[in-house]
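In this view, the complex is presented without one of its protein chains, the others remaining in place.
Letters A and B mark the chains as written, and numbering starts fresh at 1 in each.
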Amino acid sequence: MLGLGDAYAFSIRQYVLHGGKQEGVSLIEIDNGHLVFTVIPTRGMGILEARAGDIALGWDSPVREVVNPAFIDLEARGGLGWLDGFNEMLVRGGFAWSGHPGLDGEHRLTLHGRAGNTPASRVEITVDPEPPHRIRVRGVVREATFKFADFEMATEISTLPGEAAFRISDRLTNRSDYEREFQILYHGNFGPPLLEENAAFVGAIRDVAPFNTYAARDLDSWPRYRGPTGHFDEQAYTLWPYANDDNRTTAMLHNAAADRGVAIRYRVDQLPGLTLWKNTDTRQQGYVTGIEPGSGFPYNRAIEREAGRVPTLAPGASREFELDYAILATRDQVTAVDDEIAGIRAGRETHIHTEPPVKR
Amino acid sequence: MLGLGDAYAFSIRQYVLHGGKQEGVSLIEIDNGHLVFTVIPTRGMGILEARAGDIALGWDSPVREVVNPAFIDLEARGGLGWLDGFNEMLVRGGFAWSGHPGLDGEHRLTLHGRAGNTPASRVEITVDPEPPHRIRVRGVVREATFKFADFEMATEISTLPGEAAFRISDRLTNRSDYEREFQILYHGNFGPPLLEENAAFVGAIRDVAPFNTYAARDLDSWPRYRGPTGHFDEQAYTLWPYANDDNRTTAMLHNAAADRGVAIRYRVDQLPGLTLWKNTDTRQQGYVTGIEPGSGFPYNRAIEREAGRVPTLAPGASREFELDYAILATRDQVTAVDDEIAGIRAGRETHIHTEPPVKR
Partner (left out) sequence: MLGLGDAYAFSIRQYVLHGGKQEGVSLIEIDNGHLVFTVIPTRGMGILEARAGDIALGWDSPVREVVNPAFIDLEARGGLGWLDGFNEMLVRGGFAWSGHPGLDGEHRLTLHGRAGNTPASRVEITVDPEPPHRIRVRGVVREATFKFADFEMATEISTLPGEAAFRISDRLTNRSDYEREFQILYHGNFGPPLLEENAAFVGAIRDVAPFNTYAARDLDSWPRYRGPTGHFDEQAYTLWPYANDDNRTTAMLHNAAADRGVAIRYRVDQLPGLTLWKNTDTRQQGYVTGIEPGSGFPYNRAIEREAGRVPTLAPGASREFELDYAILATRDQVTAVDDEIAGIRAGRETHIHTEPPVKR
């Protein structure tokens, strides 16, 4: 228990879970005096949940345990083993691939790649000695396979005392001597209280297309959410956001009353694709929406490559990804982000496409 | 070390194994003053062995370690990875499937499902404060896969001080909002001293059929056992027991002299199928018989569904399964169970079928 603080008393707790498939999982809980969030070093430095006042970011998954990757088999159920551990507010897909399972040439990929089920190394927590005393949790996630991959992601998740916000600053490096394709997906997931009937997604969107034919059915209402709906399953939309002159964009999810929400700010030159995943199934099934900035979309890498959406990293090269998540607790805050997004849009239109953005 | 007892001094020990693939496996040993049995929370609350006097329930598997599921890959050898950890007296197959590996539609199943290799949560041990002071080990085994499964099994394994018996009381709940198929198999396994040449299975059996054509060869002698037999491999029979007016049945394995045995009592409305697995191979290969009450038989789920033997659980619904295992230490006890089984049969015939009960 560490409490320096000045206006805000903050604290940092590290603990290890025991029992069931949680055995040995390490968690770091940061309380900045207002926002409390939990990082999971054992699961690729994902974020289990974040909470400020009565607003929680995260969701209630049928997967109730924080599962140690030692008990995960990503190959299970034909490459869907990732679903045995999926319950975080934020889990990264990546790095050699980040999309759907199945063959890419002779390589059989598994859902969303391996990053989210890779225990992090060199985990450290620092607090800036000077004001504003930013609190930083750092870790390194490696995906190294002899001859095939040598990725290293240095992540920092940080927050300022008293703020209802946190920042993810990732640096992905190709340590190989060869140019390598990579994919990354920031699979951020939000349930109630933000998600509810008539909750809305707001973004400065240039183009929108359904992920598949089932999603095409409800294309008209793509930015609005249903309440928990039995047998709804999921619909997803692929979005290309507009950005401001600094290449920055903002996306928001707000509740039906537009008085609570979450804002996500990031750079479209770092993360050009944005997937909106509407899993408005019943509460018990996991009522949740994913707002997922990525290097592309979560189709299988073979499809993404064909569409020209698989970037590469030169030998030794790095890419940085920075995302800011802010909890919006009042109508004024939601309205301010709405205005911010309108400013980014600057009157430009959203083009609606009725077909999925794939070549097959 | 806890010893209340009155006539019987009982004790409960919990310990953790180290070394090899046993690393981190937790065991709970219950000594009720007469019977000693060992529960494995790390392996789905299976039972490693039970022993009273000179009679042991269990067997000597070539798998000599109590393997931590972290080191098991159920997908190995084409879905036979379960065989890398199989050595318990009692292991449950289940819950999304419990039979043979292979494709069921687009789903590739693995042998006997995942329950037996799932570490249990919320493990607790209680002793009733009032006589007869039942000793209870409880735990929860979850099989949760986002979108596919959300099963929770609450198990209690209990015994009375001084008795050569224990009871399994399981409650399987479908926590999903959708009706779900399930399968469960109580794979109870017995080697010497009960299993030997001319040992016998006794049950009130309405129908018997060979599991496959190899088993059909020895259909005439289905309830009798061979001694350890090189190159015998295994034969299995599918049985449908009769029950008494309370839907209860009893099965027994006794030795050649009919003066030692094990009785298994359970309800046929809970567990209609009974598989008799005769693995009377050599001692070193694992000389063992399985007496396996189940929701059906251990064919692949696709075959079981076609035969109408895959039950479902409504949203939120539970099914209970209760099995009593008793060690029989004298000729009188064996004879009494023989009479009990004859009473259940009540003169009704056993129908012998020469073909396996499958539709293909």
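Details
Rule of thumb we're sticking to: a residue touches a chain if its C-beta (ideal position, glycine included) is under 8 Å from a C-beta of that chain, and two chains touch if they have at least 3 such contacts.
Here the structure is a predicted model, which means the values were calculated and not measured.
Per the touch definition above, the residue from A:Gly20, A:Pro119, A:Gly188 or A:Pro357 contacting the chain not shown is A:Pro119. For the chain missing from the display, the contacting residue among B:Val63, B:Ala216, B:Ala243 or B:Val358 is B:Val63, taking the whole complex into account.
The missing chain, though absent from the display, is touched by one residue of A:Arg64, A:Arg136 or A:Arg175; that residue is A:Arg175.
Per the touch definition above, the residue from A:Gly46, A:Pro69 or A:Gly273 contacting the chain not shown is A:Pro69. Panel shows chain B; residues 19-24, 61-65, 68, 70-71, 73, 75-78, 80, 83-84, 86-87, 230-231, 233, 281-286 of it touch the chain omitted from the view.
In the full complex, chain A touches the omitted chain through residues 24, 69-70, 73-75, 106-108, 110, 118-123, 140, 142, 144-148, 150, 175-178, 315.
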